[in-house]
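One protein chain is absent from this view; the other protein chains keep their places.
Up next is chain A:
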Amino acid sequence: MLSVLQNPRQAAAQLLNFGLILSTAFMMWKGLSVIADSPSPIVVVLSGSMEPAFQRGDLLFLWNRNWFEETKVGEIVVYNVKGKDIPIVHRVVRKFGVGDEAQLLTKGDNNVADDTELYARGQDYLVRKDIIGSVVAYIPFVGYVTILLSEHPWLKTVMLGIMGLVVVLQRE
């Protein structure tokens, strides 16, 4: 703390540095988002409905462009149900028709029944624009930290506290 009071110029530099780190991370995220054409190009698996392929905490990379072919049966897609804000990662098991109007039905590998029950009332099928990306790559376990943070909110406070302390106390 003392160093901050003694040298405001240095404190300002540290603050800028911290801001730079944050904005770099944000730019990389948004850049990836533009490349993949997906509002959320990286997602963390939150449920066990695709086990044993994906466990909770696994990191998935999404791709939302149809350069060579349409989204088809067998692909694992991430979609948002109308009116709900939780992205769901499931496999396309039926497709009727082609193009933007094609009707898609999904199912979790680990679920007995398809997703009809999960969809909004009156929604029997998904269409292409409900999908925010198809899974193309996979890294296990790395995203578990975000699950810990959302399930134990006090961890956020602790982490922010530690980060703040480090920033303040660091000399360079």
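Quick note on the criterion: a residue touches a chain if its C-beta (ideal position, glycine included) is under 8 Å from a C-beta of that chain, and two chains touch if they have at least 3 such contacts; residues count from 1.
In this text, contacts and distances are computed from a predicted model.
*Asks:* Quick one: the chain not pictured, UniProt calls it what, "Signal peptidase subunit 3", "Eukaryotic rRNA processing", "Phospholipid/glycerol acyltransferase domain-containing protein" or "Small ribosomal subunit protein uS7 domain-containing protein"?
*Replies:* Record says "Signal peptidase subunit 3".
*Asks:* I'm checking contacts with the chain that's been left out. Which of A:L20, A:I35, A:V73 or A:V145 qualifies?
*Replies:* Touches the omitted chain: A:V73.
*Asks:* Per the definition of touch given earlier, which of A:N110, A:Q123 or A:T146 contacts the omitted chain?
*Replies:* Checking each option in A:N110, A:Q123 or A:T146, the one touching the absent chain turns out to be A:N110.
*Asks:* Since one chain isn't shown, list which residues of chain A touch it in the complete complex.
*Replies:* Residues of chain A in contact with the hidden chain: 48, 51-53, 55, 69, 72-76, 91, 93-98, 103, 109-110, 113-114, 116-117, 124-125, 135-140, 166, 169-172.
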